[in-house]
Every structure is written in C-alpha cells, then in structure tokens.
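For this view, one protein chain was removed and the others were kept in their places.
The letters A and B name the chains in turn, as written, and every chain counts its residues from 1.
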Amino acid sequence: MKTYRKELWFETRRRREFLNVTPEVERCLAESGIREGLALVNAMHITASVFINDDEPGLHGDLEAWLERLAPEKPHAQYAHNTGEDNADAHLKRTVMGREVVVAVTGGRLDFGPWEQIFYGEFDGRRRKRVLVKIIGE
Amino acid sequence: MKTYRKELWFETRRRREFLNVTPEVERCLAESGIREGLALVNAMHITASVFINDDEPGLHGDLEAWLERLAPEKPHAQYAHNTGEDNADAHLKRTVMGREVVVAVTGGRLDFGPWEQIFYGEFDGRRRKRVLVKIIGE
Partner (left out) sequence: MKTYRKELWFETRRRREFLNVTPEVERCLAESGIREGLALVNAMHITASVFINDDEPGLHGDLEAWLERLAPEKPHAQYAHNTGEDNADAHLKRTVMGREVVVAVTGGRLDFGPWEQIFYGEFDGRRRKRVLVKIIGE
C-alpha cells in the first residue's frame, strides 16, 4: 500500500469565497503515483469546507445567498459563540457544505462524473488556511 | 490490496425520488471478494445524493417536504443558476443530503447498524444518471 500526504494553503481576499482546487488535487494524485485507491480531501479548519459541485458562477452566487439565509452572519450577537469572535455563522455554513470529500482513484485519475469539481469553501477568510490531501492505494 | 469499481445506473420517473440501493451495493461487495476495507458510494452527478437513513416512507415524505422548504424548486427565477436550466434547487438539496457515503467492510459485509440503508437521492431525474461504487481492501 502506498500513501501520500500534502497540505494545500489558501488565503482568500474576501470573508467568503469558493475556489476550484481540482487542478491542485490532480497534481497531488500525479505526484503520489497511486493508480487505484481513495483520495481524502478535507478542510483542516472548522470554518471552511471541501465540497464537490458545479463550477458555475450563478450557482456559486445561489449557494452564497442560500447559506446566508440558512445561517446569517449578522447580527453577530445572535450567536453565543461570538464573544470575542464573529465567525459562528462560518461554523454553521461549513456544516451545511461539509468538511471533506472522498474521491475514488481509478487508473491514476480522479474518478469523476461529467461535472464534478472539488471546491474549497471559505467562510472566514482573509488569513492563511489549509486543506489536507491524503491518498491511499497502490 | 484489492480494488473494485462499478457504476450503477438509475433513471427515475419523477424529478425527485429516493431509491434504496443497498442490495446493489451488497452485490458489488460480494463480486469484489473484499472482506475487510472501505466502500465508497457516491453520486457521479451534482444534482443527486447518496445517503444513509431509514427505509420508511413517512420519513421519505418528511425529507421531501423539508428539503422543499429549505431549498424550494420554484419560482425557478429565484436562482441565478437557472438561466437555461431549472435545477438550481437540486444542487442545493443534494448539498444538504450529501454526495457520498463511506461504509466499513467487515467480514465481507457492509458493517451497518440495525436500520442503516443506502439511498440514491435524485433531485433532477427523468434521465439516466450514475452512482459509483469503489471498494478497497483485502
């Protein structure tokens, strides 16, 4: 069995942002030399997500508006967590979007359907944060 | 290490539908010959889910009503994604329900609690779509 590990670092300019990280994960997979197995990609921070969806700006706007409706950022004081912090909403938004994805590796490639792309979902950005890529297989 | 891969194809008659795919996944596992490991089951489409819950029709009706409240289909024009498309709500519903499940394989069986069943959750159906089963182990 082979294993591979890499941290990807991101710093978004805005508080909330979606970044397509598929190319970086594909580079990790190529570097790993693994052809059959599973790839785990997860946010290492609890106010960020890794998720799979469409790379379509309209949809990303819809996701932003929808998450803000389900778990509004403001007023900050509505959350017990926000004493000295202001990011309780980011914890909730990340919960909706998920921490991680597990992707099949087949023939040395991410085994994806036609529109699947991996995104880093940042909900409390403007600082350096990490995503972990761990691949196991052979 | 052994690996196994199979695509399961579905075409629902209704736009939204839940299908119990546990028997198909069990058949994959038997075919794989793997006795200890992990099974990944994921939607290959971004408007569908794979999730684990109860096979109880009342609950499935509750899930349908609840998802429709959290992310209503109509009016279609409420979503920026719906220009030429009408399935933005399906992307959001699938986000709530999740893309994938990872199930332990123990002694050649899906290592489940008493009521766990795997479902394909379709949110934009009436066309052929796929689920990926990838099993690794030995």
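Criterion: a residue touches a chain if its C-beta (ideal position, glycine included) is under 8 Å from a C-beta of that chain, and two chains touch if they have at least 3 such contacts.
Worth saying up front: this structure is predicted, and the values here are computed from it rather than measured.
Interface note for the absent chain: among B:L19, B:A80 or B:V102, the touching residue is B:V102.
In the full complex, chain B touches the hidden chain at residues 1, 36-38, 51-54, 56-59, 61-63, 66, 70, 96-98, 101-104, 106, 111-116, 136-138.
Chain A residues in contact with the hidden partner, per the touch definition given at the top, are 1, 3, 5, 38, 40, 42-46, 70-71, 79-83, 88, 91-92, 95-96, 98-100, 102, 130, 132, 134, 136.
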